[in-house]
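This structure is in structure tokens; I'll ask about it shortly.
Yeah, one chain of the complex is gone here, protein chain that is, but the others are all in their spots.
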Amino acid sequence: MANDFEPVIIGFTCNWCSYRAADVAGTTRLKYAPNVRLIRLMCSGRIDPTFVLKALADGADGVLITGCHPGDCHYLEQNYKALRRHRLLQRTLAQLGVEPERVHLTWASAAEGAIFAATIDRFVERVRALGPLRWPARPKPLPVAVAPELAEEALP
Amino acid sequence: MKPKFAMYWAASCGGCEIAVLNIDAKILDLDANFDVAFWPAAMDAKYKDLDAMADGSILVTLFNGSIRTAENEHLAKTLRRKSKILVAFGSCANEGCIPGLANLSSRESMLETAYGGPSTENPAQLRPQPTSQVPEGALTLPPVQPVVRTLDQVVEVDYHMPGCPPESHQIAAVVDLLVQVVQGRAELPPKGSVIGAGESTVCDECPRERNVKHLTQLRRIQELGPLDTTLCLLEQGLMCTGPATRSGCDARCPRVGAPCIGCYGVAPEALDQGARMMTAIASAIDAKEPEAIDGILDGIPDPAGTFYKFSLAHSLLRGGRAAHRETETP
Amino acid sequence: MTDQPQQHQQEQGQEERIGVYVCHCGTNIAGVIDVGSVRDFAGEGLKGRGVVLSRDYTFMCSTTGQELIQKDIAEHGLTRVVVAACSPHLHEGTFRTACDRAGLNPYLCELASIREHVAWVHTDHDAATTKAKAIVSGAIERARHSVPLEAIHVPVDAATLVVGGGIAGLQAALEIADAGHEVYLVEREPSVGGHMAQFDKTFPTLDCAACILTPKMAAAGSHPHLHLHTWSEVEKVEGFVGNFTVTVRRKPRYVLEDVCTGCGICIEKCPVVVVDDAYEAGIGYRKAIYMPFPQAVPKLPVLDPDTCTYYLKGKGSCRACEKFCPTEPNSIDFNQTEQRINLRVGNIVLATGFDLFDARRIPQYGYGRLPNVFTNLELERMCNASGPTGGAITLRDGRTAPKSVGIIHCVGSRDRNYNNYCSAICCMQSLKLAHLVRERTGAEVHNFYIDLRTAFKDYDEFYQRVLDEGVHFVRGKVAEVSEVPRGPDEAEGKLYVQVEDTLIGMQRRIPVDMVVLSAGIEPRHDAKQVGQTFGIACSANGWFIEKHAKLDPISTMTEGVFLAGCAQGPKDIPASVSQGAAAAARVLMRIRQGELALEPVRASIDAERCSGCRICNALCPFNAISYDAAGGVSAINSALCQGCGTCVAACPAGAIAGSGFSNEQVLAQIEGLLLTNLEPAEALT
Amino acid sequence: MKMLFYPGCSMQRTARPYLDSLMAIRETIGLELEEVADWNCCGATEYMSVHRVPALALVGRNLAIASRQAEGTDTLTAGCSACYLNLAKTDQQMREDPRLAAKVNDALHAGGLSYAAGSLKVRHLLDVVCNDVGYEAVQAKVVRPLHGLRLAPYYGCQVVRPDPDSRWDDREHPTAMDRLLRALGADVVDYPLKTQCCGGHMTVIGPDVAYGLIRRLVHGAATAGADAIVTLCPMCQLNLDAYQIEMNKHYGTSYAIPVLYFTQLMGLAFGKAPAELGIGKEFVPAAPALSRISDRPPAAEAAKKKRRPRAADGLPMPRMG
Partner (left out) sequence: MSAVPSPSAADRAPECSAFLREVMDATPGDSRLNMCIQCGTCGGSCPAGPEMDHTPRRLFAMIRSGLRDAVLRSNTPWYCVSCYFCTVRCPQQIHITDVMYTLKGMAIGAQLYRDNSPPDFSQTFVDYVEHYGRSFELGLATRFSLRHHPLSLASMAPMGLGMLRRGRMELVPHRIEGMAQLTRILDRAKALEATP
């Protein structure tokens, strides 16, 4: 049963290393699980917890954040900021009952296509094992009869 | 005939009502220009009186409190129908506020804490029942819903007025505005606007001096020595949520040395107050190694409660899984 | 910039008209993805999201494919273009240019990578098609929030700063100066020349190092457009590409540069002799006032206050140099102080070279403890005719010629305990030293190597030559060098090189008189700080990071800062010279252009929304963010900003906007990828 | 300074003088040692060869008992190199491999015990003496400096290597004991073999190899001009002392370099009686060497006159440090 579950995962990649690692995985025709949909950011430092929460709230079962290896950031040290945000976010998510493992941070250099592919496979399996997140959709205001727009004549 | 004014108190502490009364003489302007049609805290009124009113017959309703019970929801819908302008008044109605923190736990565990916890004297282990028989007949309680919702998650809302409670000077200004609109001297802001608040964050109004932020430790106030009276609290190691909280309060807390706890809610046009505060804190931490980062983060023992103290119910995830799971159909 | 949820939000003004193009890439994409289904999904399913036309085509990047887009923009009034094809790193430029030609702002064109990220990496056709649809949907939503952007234009100052006067820096400086532009060459040592000036011969041709280097040094010293600042360092760099302001700190030489004739009498008369750790690599001496080497440029002495008697005695006695200096006014100036000068330059070339690995870090090789263990650089000095032994190779006693020499390769290199990379030059340099030892002493030479790396022109030929000269090669990384015999059958007074001869699978202990450690090369010890000064980063190994390892090893991530020589990574002289010349070509191209167009992906702060919390202030590695205390708000210098978006993500007030990667774009793309833009959410098959 | 103490089998028996001398000096240097209750053998280098998880559980029992005993200290010290290494490595492997740690704890539960990896700091006695007690404190207690005694400090392998917690400045060329012996007033020779292998258990299973290694160490010390070799490990002491005789027989040589524990020399410098320190129990008698201890400090080297280097001086040596 649980094996039928195909997680949907949003992946954030940086323009310089991890997105290129994904490109390399492609050019070298490596095969990996099709569950991750990537978003290209300029840098892992662009990662905003809002993006992660948005993805989880909108139906993703997991979020993968990738950046250049520490010391390799094309913007010097911005990946450390991603690391710090990730660690704090994980603490908060745990309190909210979202398994912190659903939000995974990893480093991949532009050359590490194979590692990138393997990381995706492993992460997909991990999320699959956790099961669907199934966060309830945002409640839409109920269709209650609303008073007509404030009309001129309503005013004395 | 004067236009009708209403105010209602759903799941909230009542502070909002007091805040309105706190506007001193301004309350007389309200009385002079409006006919108070329904205000259970200030005057006697029965639901049937409300039901009797025509749809749209109330010009403006200040609705405070979040939606916790079926009764809250019923009143929200009723007042929506009866009112031309529905204002989500105060943090509870807008973002869930403290009652919204209940969304971190399931209804059962919440009731358990309230009626069975160590701080409750309840030797008979009584629990509130939907109906109970008393000599006079059957009493019913409105059912507690699985999650706390904000007013705009239940009905459409025209204006939002944040604050826990909204500051008196802001209420006074809004009352002024309403009076002027009624007198035809001013226009209403666009529908959906936030009223009675600023357009930046609390730091904007905070007089404390600040520097480039390199956070090396976060402490509770009692763990710190005497505070510097002029320096930014965050820089002194206190978890101040001023940077991510909408301005409008005039930085009341930081002014007197208490960190901002976020009651004015999410910053203008931001989606999630907690996310904004988390990203700010994590960005400003001065550490690179995971162990060092964790060491500093350990200074925030309750991140969800810290970053979402007021805005949990209206955040992107709207609370914890425990509460939401109940709403799922198995 | 706001976090505003975008879903189903009513767009203000005119509704977007989006054109979607799905590429087959021959069978590359179409072989795995049902291209027609993706096209229909966009065209039909996302009509409500502004898609007005959706096409598929065999090769979108072909001229015909591009013309198709241009024609549609003209005929259908497209306001956004989404091309589902290969990675944006390949063809983003192509399609953006096509849009530009048709009058659509290039930044309104969005690429969806369904080749590298879908067709090539998945085998399940249905899953691949579903994923491709999601990616296209994400791109469409993102495109809806794209805004037209204009490149940022900055003028380029024609003057150039070259930092480091080794062979790489000299080459770059001379080529730019020869083109008629002003060059400031800042060198931290008293003379230019770098490491090459220390050698006697250079591989593989065994040219005399001085013969080929001295002319370049002399040219640099006398060039009308080349301004040398030796004994100087760059302290601060402000501004941005085209327009840097550089502060140079000139250390006091205690010698008047424009009076001194370089006669050297002061040096002769100075009574203080100390070990020269710099130029002589620790095996020769210099005076307290000295010229690093006879061919030094500028030909000026420098007085070292840390060893000069006059300073050591708190400004008293000696002054022999002053007494004998023949110039009028006297060239010795004991009161000289540090000076700072400001330079305005448009581009910067960093050619700061390398440090030699410190062989003391490997105690089992005995360097520093066993007298007859030498480093490669010590031996280079010994071979040099102007070196401490006048070119003779001797044991530490300075007299005895060794009868047997062991040369150990890979010292500190290819070793995770020290440096994990190959230093690239030491195999050849070890062969060179083996040859020199054989030539000058006739000693028996053993080279201990793991692999012999003799790539490049004429290098392996050199190896063959050395083999022919009778040098022994033992394949094995040396375990230790010991002076203590293991058994009674081993003689005293020898150095035993203990190694596994891996080709015979046996441990051997080879007795020699002298051991030469071919220490590898390392990033400069202060590379990190220097990098910070210039706003560039070091890789995990410590070398300056180039923009692209293969296709742009010259540029850095900081616009206007280029690399040359070993500062970028281990390399030999031919490669250092080539890179120096390449950096010069880049700089000349910039100067020729006169103006630069920068990518408009930049951050900016909305002063109204900024609360002045100063969270963002420490975040920018390029110092683009400043704080205006009077206004209580922060601001971003868009020319310095490189568009990483870190501050955008960090600002708690949401006051920082990131053009090209805005919150709206990313949030909308998330919705698109998760297909919450479909109404009602259709199950994709 | 209080800490837990694991003596190990050797210290109880073959290295009795080590234990005796430690007991004799501990008060002087303010060491309060609490023996781990009913400890068992650490398995030396043998147990690990046969079983892996049981080997860790074997050591785990000691760690578990020690951590239960730990009060007012989290330091566990051992004098034997192999014991130290086994304790330290078990703790490290449990820290790094949670699955393995779970297994070890599972086994320990069978005996009603458990050990939380990382809760104890495992240190070798020499480390404690040099870095916690400190050279100054030791020097302050010296009443009979070991002037004139030339010593070869011998560390052996397993204290400085593999050095799981990076305690030593160098795994090939440590200097902690050199400094300690200098603090006692002794003359420390440059002993290039200070971390070479003593042969370990090879004396039993491959005596020829062992003799070769022992000869080299003894010969190296003799060439360096040492009166005695100083060790910090029972196994090293045994191999170099007891087997020196066998080695001499094997090679037909007559080396006679006594092998002492650093604690014995500390005791001597602190003015303790040799017998109290177990001196006299060694196979190669230490008395002749110890008789070299003189009352007078070595004459301070006449301050070298600074002069200009001459050709006859040869090339300058690289400067260390």
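In this document, chain identifiers A, B, C and D correspond to the written order of the chains, with residue numbering beginning at 1 in each.
What we mean here is this: a residue touches a chain if its C-beta (ideal position, glycine included) is under 8 Å from a C-beta of that chain, and two chains touch if they have at least 3 such contacts.
None of the values given here were measured: they were computed from a predicted structure.
Q: Which listed residue, C:V478, C:V577 or C:A655, touches the chain dropped from view?
A: Residue touching the chain left out of view: C:V478.
Q: Tell me which of D:G79, D:P153, D:G185 or D:G199 is the one touching the absent chain.
A: In the complete complex, the chain left out is touched by residue D:G199.
Q: Which chain D residues would touch the chain omitted from the figure, given the whole complex?
A: On the chain D side, contact with the omitted chain comes from 9, 12-17, 38-41, 43-54, 56-58, 60-61, 82, 93, 96-97, 100, 103-104, 106-113, 157-158, 161-163, 171-172, 196-197, 199-202, 204-209, 213, 242, 245-246, 281-283.
Q: Spell out the interface residues on chain C facing the chain that's missing from view.
A: 364, 410, 414-417, 450, 475-480, 498-502, 505-507
Heads up, the rule we're going with is that only the chains that are shown with their structure count from here on.
Q: For the pairs A-C and C-D, output the one whose chains share more C-beta pairs in contact.
A: A-C
Q: Any idea how many Å lie between the Cα centroids of chain A and chain D?
A: 54
Q: What whole-Å value do you get for the distance between chain B and chain D if each is reduced to the mean of its CA atoms?
A: 67
Q: For chain C, jot down the residues that touch at least 2 other chains.
A: If we look for residues of chain C contacting two or more partner chains, we find 3, 5, 619, 646, 649-650, 667.
Q: Mind pulling the chain D residues that touch 2 or more other chains?
A: Within chain D, no residue contacts more than one other chain.
Q: Where on chain C does chain B make contact in their complex?
A: 2-5, 608-619, 627, 632, 646, 649-655, 667
Q: Considering only the defined contacts, which chain C positions touch chain A in the complex?
A: 3, 5, 87-89, 113, 115-118, 120-124, 127-128, 130-131, 134-135, 138, 535-540, 545, 549, 557, 601, 619, 621-622, 642-646, 648-650, 658, 660-661, 663, 666-667, 669-671, 673-674, 676
Q: Help me check something: in the complex, which residues belonging to chain A touch chain B?
A: Counting only chain A, the residues touching chain B are 48-50, 53-54, 56-57, 70, 77, 80-81, 83-85, 87-89, 91-92, 95-98, 134-136, 138-139, 141-142, 144-148, 150, 154-156.
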